[in-house]
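Note that this complex is displayed minus one protein chain, with the remaining chains in position.
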Amino acid sequence: MPPDGAMTGSRAFRGEHKAKPLKFDPGKLKGLSERLIRSHWENNYGGAIKALNAIERRLAAMLPEKDLPPYVYGDLKREELPCGPGPVILHEHYFDSLGGEGRANGPALRLLTDWFGGDEVWQAEFTKMANGLAGGSGWVILAYNLHTGELHNYWAWDHMHNVPMGRPLLVLDMYEHSYHLDYGAAAAKYVEAFMENVDWDGVNRRVEGALGARLA
Amino acid sequence: MPPDGAMTGSRAFRGEHKAKPLKFDPGKLKGLSERLIRSHWENNYGGAIKALNAIERRLAAMLPEKDLPPYVYGDLKREELPCGPGPVILHEHYFDSLGGEGRANGPALRLLTDWFGGDEVWQAEFTKMANGLAGGSGWVILAYNLHTGELHNYWAWDHMHNVPMGRPLLVLDMYEHSYHLDYGAAAAKYVEAFMENVDWDGVNRRVEGALGARLA
Amino acid sequence: MPPDGAMTGSRAFRGEHKAKPLKFDPGKLKGLSERLIRSHWENNYGGAIKALNAIERRLAAMLPEKDLPPYVYGDLKREELPCGPGPVILHEHYFDSLGGEGRANGPALRLLTDWFGGDEVWQAEFTKMANGLAGGSGWVILAYNLHTGELHNYWAWDHMHNVPMGRPLLVLDMYEHSYHLDYGAAAAKYVEAFMENVDWDGVNRRVEGALGARLA
Partner (left out) sequence: MPPDGAMTGSRAFRGEHKAKPLKFDPGKLKGLSERLIRSHWENNYGGAIKALNAIERRLAAMLPEKDLPPYVYGDLKREELPCGPGPVILHEHYFDSLGGEGRANGPALRLLTDWFGGDEVWQAEFTKMANGLAGGSGWVILAYNLHTGELHNYWAWDHMHNVPMGRPLLVLDMYEHSYHLDYGAAAAKYVEAFMENVDWDGVNRRVEGALGARLA
């Protein structure tokens, strides 16, 4: 790894991110094995943390290069997104979405009803989108948009596909590493298992924070 | 356009978005012509609003179709993102970034210094990224991340490429419709002109809102 | 599925593609289980065939719609690519790449030596690219370019990322469905197993066809 030269003082390129621990017992989910969850957390989330740190340090080394064509620097900036904050933040929301009882209630249920006319309509779209990503890769993200004040299910084909100003409330990982060890290609069963483990208390906390946010 | 059937009651699919007016006089920017700005606002931002409305209504019609394969519904959800909230929200931030004097100050300058060691280093990366997108399409987005508490320049190849939980503070449109009428392929001159028109008062308001946000 | 109306006569939209059988015994590969290969062939390759047929028929129904906004039609055309010919053709090349002894020889070895200075340098890049896709999705494609006459390893993040005029000679699937059932997150072991099963006789046939092609 190159020394970070002139950028030493820049926190933006320091490359010192660390993985957050799971807040639930991975041996106690319904229909999702401890082996699957641990592999997902260690290899995929953990790998994203490592990649983000490596890329930030490379950027620090490249930024001062006078003769570097901008598109070469841009290549690595592009990669910073999918290798880095994208999967790190989405995985943290995914794991935070698990560990609960799986029944919408409270402010989340009110918001879903307000925007979709009920949680069945919302869930019909959410799971249809998830099944549409089966066999490929991507995320389904229920998000409150802090700019428009709207609630939508957003579709993401990879870690980079996000709506600007979205505040993810519930995040479902559809990369195959999320289910193949337990379910093989039977993605629909994984989607059902995920829904049964949703921690709606956490969703409710995120809803309250989002509705209360004042962003000029 | 199909009738929206069973989804009539769902605000999420209503398709009634409207364009926001420019907050500055498009005839008074430095180095960016009124013709360019008006064409950009009407055709590209305005077109995105129209597309978003059309797609929401199609989704409303398709969601109840029992035999619809999930990947076909997913196609349109994918398209909802780049055709819709992506360009709408990014264009609104882009136009909100213009109309000022172009010198960083106040809380924005403090934040840039804190994360990049000074606004020159920040601007070196921001403009390098912009020039790396010359001749193609995309956005450069200075954003405060509400999840990680970090400040970064984020790279976006198209309207869908955004960091989750990013709060855009300053947004530069590098689609060729942003400059070709005035500058042809000379994108670097456009980037310079943009920097001279940045409304840092607006950036400062967004910085203060972002730093004060409490999202559980 | 909608009737195909005015397009009935168009072969381009007929939606009658069929899966090709495996040309090798899936129970006899080294280090890749029959269960994995059968699931991959049936669910992922087979699913792509089904999706392609469904989308062609939808396009046939939509093309005559007078009031359809072009970007809505374009959405489905976009999807035709990744759901359809992309994964169908790449999977057919992937399965055709397997079933052999795994040692480059003959015209393929000569071509690799000519362009990379030896098959070790070529393989170093090919496997480095594969490992770079671990935990995500994509393809690594050794292709002869019929336009430029060059030989390169091409990188594909999804089914749509292909070089124009490339003639794939050897195709490695890095979607997680290619290895998770056997190897979990240990993608590097899968890459090794793939290399040991490469059918270089088939690669040699494709090399000879490519070198002999005359495309005006």
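Think of it as A, B and C in the order they're written, each chain with its own count starting at 1.
One rule holds in what follows: contacts are C-beta pairs under 8 Å (C-beta built on N, C-alpha and C of every residue); 3 or more make two chains touch, one makes a residue touch a chain.
It should be emphasised that the depicted structure is a prediction, and the values quoted were computed from it without experimental measurement.
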{"item": "Contact partner of the left-out chain, one of C:Ser39, C:Asn153 or C:Ser178", "value": "C:Asn153"}
{"item": "Option touching the unshown chain, where B:Lys30, B:Arg103 or B:His177 are the choices", "value": "B:His177"}
{"item": "Residues of chain A in contact with the chain not shown", "value": "1, 50-51, 54-55, 58, 67, 69, 71-72, 75-76, 78-79, 83"}
{"item": "Where the unshown chain meets chain B, residue by residue", "value": "39, 42-44, 47, 134-137, 157-158, 175-177, 180-181, 184-185"}
{"item": "Positions on chain C where the hidden chain makes contact", "value": "7, 9-12, 63, 69-75, 77-78, 80-81, 85-86, 88-90, 92-93, 114-117, 121, 124-125, 128-134, 141, 145-148, 150-157, 160-168, 205-206, 208-210, 212-216"}
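Everything below uses one rule, namely that only the chains that are shown with their structure count from here on.
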{"item": "Chain B and chain C: spacing of chain centres that average the CA atoms, whole Å", "value": "35"}
{"item": "Multi-chain contact residues (two or more partners), chain C", "value": "none"}
